[in-house]
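Report on the following structure.
Only a single protein chain was left out; the remaining protein chains are all shown in position.
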Amino acid sequence: MITLSSDFGTPYPAAMRGVLSQRTAARLVDVAHDFPRQDIRAAAFWLHETLPYFPSAVHLVVVDPGVGTDRNALAIRAGDHVLVGPDNGVLLPAARRLAATTSASEPTIGSGLDAYIIDDTQLDPPAVAGHQQATDPSGPSSPYTTFHGRDVFAPAAGNIHEFGLDRLDALAELAFLEPTSTVTPLTLPDATVADGRATGEVLVVDDFGNVITNVPGSFLADCERVRVNGEQVPVATTFGAVPVGEQLATVGSHGYVELDVNQGRGDETFGLAVGASVTLESA
Amino acid sequence: MITLSSDFGTPYPAAMRGVLSQRTAARLVDVAHDFPRQDIRAAAFWLHETLPYFPSAVHLVVVDPGVGTDRNALAIRAGDHVLVGPDNGVLLPAARRLAATTSASEPTIGSGLDAYIIDDTQLDPPAVAGHQQATDPSGPSSPYTTFHGRDVFAPAAGNIHEFGLDRLDALAELAFLEPTSTVTPLTLPDATVADGRATGEVLVVDDFGNVITNVPGSFLADCERVRVNGEQVPVATTFGAVPVGEQLATVGSHGYVELDVNQGRGDETFGLAVGASVTLESA
Partner (left out) sequence: MITLSSDFGTPYPAAMRGVLSQRTAARLVDVAHDFPRQDIRAAAFWLHETLPYFPSAVHLVVVDPGVGTDRNALAIRAGDHVLVGPDNGVLLPAARRLAATTSASEPTIGSGLDAYIIDDTQLDPPAVAGHQQATDPSGPSSPYTTFHGRDVFAPAAGNIHEFGLDRLDALAELAFLEPTSTVTPLTLPDATVADGRATGEVLVVDDFGNVITNVPGSFLADCERVRVNGEQVPVATTFGAVPVGEQLATVGSHGYVELDVNQGRGDETFGLAVGASVTLESA
């Protein structure tokens, strides 16, 4: 199985599906192609929340504001999963969680996680019908071409899948993978919880305006109300527990405290955007 | 085959795809994940129109304004199909149609349709990589967790599929299914047609602003014009039959009378929203 995630919108992901289909009969499953554009942290959050529900797979991820620069292309092995994407940190939170099943301490590169730089000069480029000569500067191997998802990451993901999800400890046999011990770090920020008070921030706002914080859901255990940046709101397990248009604090399916409005937009009503500070106090 | 339908937007459905993939190699086919949010009737309409085109399958449906309340989770067997989703009526119009191939009279629970309450305490929860302890209140079996699509409906749908689409008369063997004779009813409203006059209402408005009524398409047979709430509009089999920006009445692919505007929005031009009354008269 290969999952696909990107901020490409449409129809660009179709070319990746085509290239993958050239190389493998693996099931292709879309995670999302409408991640907030070029927002590494939001993509990292959603991957951290969704990929752990998949069985052993290759996860192709293209949220890549640095495309065209000299940032590396990476493959990271985490347990029986491999994540393929740009070296900008987007893969790491999910990779650490995918590896954690087989590790007591927090996995790091070299300890629980194996990282490889993808050398695209060692990778067969995609076959493409009716294309110009390989020497054409607009051809698929041109330095101008900016679609690494199609021309680098998809071929690498397809080849890794065909190499075998049951042979991931031998990945270094693939000529296009060079082991590396350093990658661009990314850690989603942790909230501080002490004395009935949690200090954190807004990680993402979802499609519906629900404000997802980094405060663990356990903070709300046994609370009936909570003060959010000073303002008192009810704690509920369902939107329907408050009238239409009213605020509530709940625990989202990701396990974090979420600030919502029943049939409304939490981001607007609470006045909170991505990165904003959030203080929660027992009330 | 398992179809997926929800009002989740993105990327939440990805976690359901992951959980299903843990349990089955069945083909996963998306119906839609952008049904109007929490609109049971609109989802029921679209399922009634699309599911009958599928071969034998499990249909996973999550449009669930009552999530977090004590509403039941259901599985309904209809012919060689099973629908899995919340007990709020959303499954029923499609279920009755799917069962109708093998039944002369309108199918009901107990006569053509078998209904089961899903007991999630009898269902293995999803495997999830790197998750907190099961006792963590933010864990997948927590009462706070509000993602029944991932944690209840998808596991049930996957298990039912693996039980066997050719053994659906033995579904009660599954420990997590308890036969029930009562479910929350839902019937899409019927129009009244008599004496060249049809009185109905707007069922849904589609993405393009096309106004879909509950008046059977046969009402327009042999009409060249029709009065819509008193206003005369041409009847046509194609948008192109009227100038750009002009109104028309036609029969949509679902078989109902649709009020459209060539390259415009019917809902705005006709001034009609979901639930509005519509009277059609031969003109």
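We just call them A and B in the order they show up, numbering each chain from 1.
Just so it is clear, a contact is a pair of C-beta atoms (placed from the backbone, for glycine too) under 8 Å apart; a residue touches a chain by one contact, two chains touch by 3 or more.
All figures in this text were calculated on a predicted structure; none of them were measured in a lab.
J.: Touching the absent chain in the whole complex: find that residue among A:H59, A:R96, A:R150 or A:H254.
T.: Going through A:H59, A:R96, A:R150 or A:H254 one by one, A:R150 is the residue touching the chain not shown.
J.: Which of A:V19, A:V242 or A:L259 touches the chain that is not shown?
T.: A:V19
J.: Out of B:A14, B:V31, B:L60 or B:V183, which residue would touch the omitted chain in the full complex?
T.: For the chain that is not drawn, the touching residue is B:V31.
J.: If the missing chain were put back, which residues of subunit A would it touch?
T.: On the side of subunit A, residues 9-12, 14-15, 17-19, 21-22, 25, 28, 37-38, 65-69, 126-132, 136-139, 142-147, 150-151 touch the unshown chain.
J.: Contact with the hidden chain only, please: which subunit B residues?
T.: Subunit B touches the missing chain through residues 1, 3, 5, 27, 29-32, 34-35, 46, 49-55, 79, 81, 96-101, 206-208, 216-218, 220-221, 236-241, 250-253, 255-256, 263.
The rule is short, and it goes like this: only the chains that are shown with their structure count from here on.
J.: Go ahead and align subunit A to its copy subunit B using Cα positions, then give the rotation in degrees, nearest 5.
T.: About 120 degrees of rotation relates the two copies.
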